[in-house]
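The other protein chains are all here in position, but one chain of the complex has been omitted.
Chain nomenclature is as follows: A and B, assigned in order of appearance, with residue numbering initiated at 1 for each chain independently.
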Amino acid sequence: MAKYQLNINGQRKEVTVDPSTPLLWVLREDLKMTGTKYGCGVSACGTCTVHVAAVATRSCMFPVSLIGARPVVTIEAMGEDPVGRVVQDAWLEKDVVQCGYCQSGQIMSAVALLKHTPRPTDTNIEESMGGNICRYATYVRIREAIKVAAQKLK
Amino acid sequence: MSTAITNPHDQQLDRRSFLRVSVTAAGGLLVALSLDLPAAAQEGGQPPPPPKVYPPDAFVHVRPDGKIVIQVNRLEFGQGVQTALPMILADELDADWSQVVAELAPAGEVYKDPVFGIQMVGGSGSIAHSFTQYRELGAKTRAMLVTVAAKRWNVAPDTCRTEASVVRGPGGQSARYAELATDAARQPVLATVRLKNPSEFRLVGKKIRRLDSRPKCDGSLKFGLDLPGMKVAVVAHPPVFGAKVKSFDDKAARGIEGVRDVFEIPVTRGGTGVAVVADKFWTAKRERDLLKIEWNFSDVERADSSQLREKYKQLARTAGMSSVARGDAKALEGITAPNRIVAEYEFPYLPHAPMEPLNTTVRFAGDRAEAWARFTVSDVRPDGDC
Partner (left out) sequence: MPGLNCASCHQESNADSTGFPGGHNWHLAPLSMKWQDLNDRPFSSAALCRAVTDRSKNHNLDGPGLLKHHEEEPLVLWAWNPGRRPDGTMCTLPPLSHEEFVVVTRRWVEAGTPCPPGR
């Protein structure tokens, strides 16, 4: 067990956990923030996506011992984020969600994309979003919603 | 909608007959289903059951604070039923849609699919089988509220209009559903009620946003794995269906802080596995990975992929059960063509695999247990099995 000081959504949090614990489980079980989801545990599906130092990161494979001082941002903070809010509204406008389980990860990936590439092309979208999988194939609406959000953020 | 599927030629409906009858039945609302459902299979050969009278209060709660809570007799897994069925009820009820709260109903007799006779979701049955049911529930609830208002104003009920959770009288009187609810609950439930003409629909047929969209976009909607206060159990499954644990060494596992218990459990297809129970997932998973398990494969079916593939290929060349027959395939054989292309397509096994991992949460309290899971069939039998 070791103590870690983490920067989560701008707040300082302290946890005492085994150093090997992935960030995902620190968020979900130690910090009770269940917005970030567990899908595969092997970085293959993207449902666990968060931002670490503004990079879309798979929290399921990222041991807490490697985070250091880097700021961590999760889905819970997207409502207050200027890009996050617009993306969430676009998701609603385009009626994207079905079961919703992948959508926290989808939104986190989309926000990271828009922050780095404010006018993404279809290729940008596929390259950045292609690792977030959805069994209900909401991909077409996700692409449309990203474009709606990009428009609004102009 | 009636489920009278009487076919004088079918004395005993086996599964094949049920499929045929349901596809050709008037209305075409029943989709061919390959489930073996005793209740439904019996219905086909018997006279239609008497119309059920559902107690509205098991389905809709008009609260004093104005909220209208509607119970949905299905599992929501993305198909939208948690919005669609409340829409139907709210439309007939003339409820203020912004005040509607949709809840997933618990296990219960009244929540059974009216056609299949068990509580389930599937077979494209949610709207097909519960459309009229939910319309009637909404209309009956509306009727009770109007009756109360009409009595208060001493007017005939049919001179009253309703919209957005308000009853309006002929002389300009008005009363909110929330105010009328308590008295309305004392009204007798009508056996039959007039339903809207489709031209009167305000919600049904219109583009309405899902009720669960926003909480699914901000991480606040709780899935099964998100329930608080759980212990976590992770299972080491055998590498082959039906294999059993011969022995396991959990020395490494027990030493770790947070591991509660490690024991053998039965798993699917007659096999056994080892469960690790811990306070947290990562603890349970790590210890599961450290278990040294010896497996007993003696009872395992000896399947061979290449043999199975050969068998499937042969089966594919034989005539199967006809699902749809259109046109004349035999006519093709008589045609001479310079190039005849014959191809075999192989598909891998593709399970329905949503991103949410299979999970079940059970809370025990004395002799009661509360279970939360993705049950597509949540029929509870008297002996407690479900």
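Keep this in mind: a contact is a pair of C-beta atoms (placed from the backbone, for glycine too) under 8 Å apart; a residue touches a chain by one contact, two chains touch by 3 or more.
Because the structure is predicted, anything quoted here is derived from the model rather than measured.
If you put the hidden chain back, the residue from B:Glu103, B:Asp261 or B:Asp289 that touches it is B:Asp289. Only one of A:Ala56, A:Val83, A:Leu114 or A:Ala145 touches the absent chain when the whole complex is considered: A:Ala56.
The chain not shown here touches chain A at positions 19-22, 43-44, 49, 55-58, 60-63, 66, 126-128, 130-131.
The rule is short, and it goes like this: only the chains that are shown with their structure count from here on.
A separation of 29 Å divides the Cα centre of chain A from that of chain B. By the touch criterion given at the top, residues 1, 18, 20-22, 25, 28-30, 32-39, 41, 45, 47, 74-76, 78-79, 88, 91-92, 95-104, 107, 133-136 of chain A touch chain B in their complex. By the touch criterion given at the top, residues 76-80, 209-210, 212-214, 216-223, 225-226, 228, 257, 280-283, 285-286, 352-357 of chain B touch chain A in their complex.
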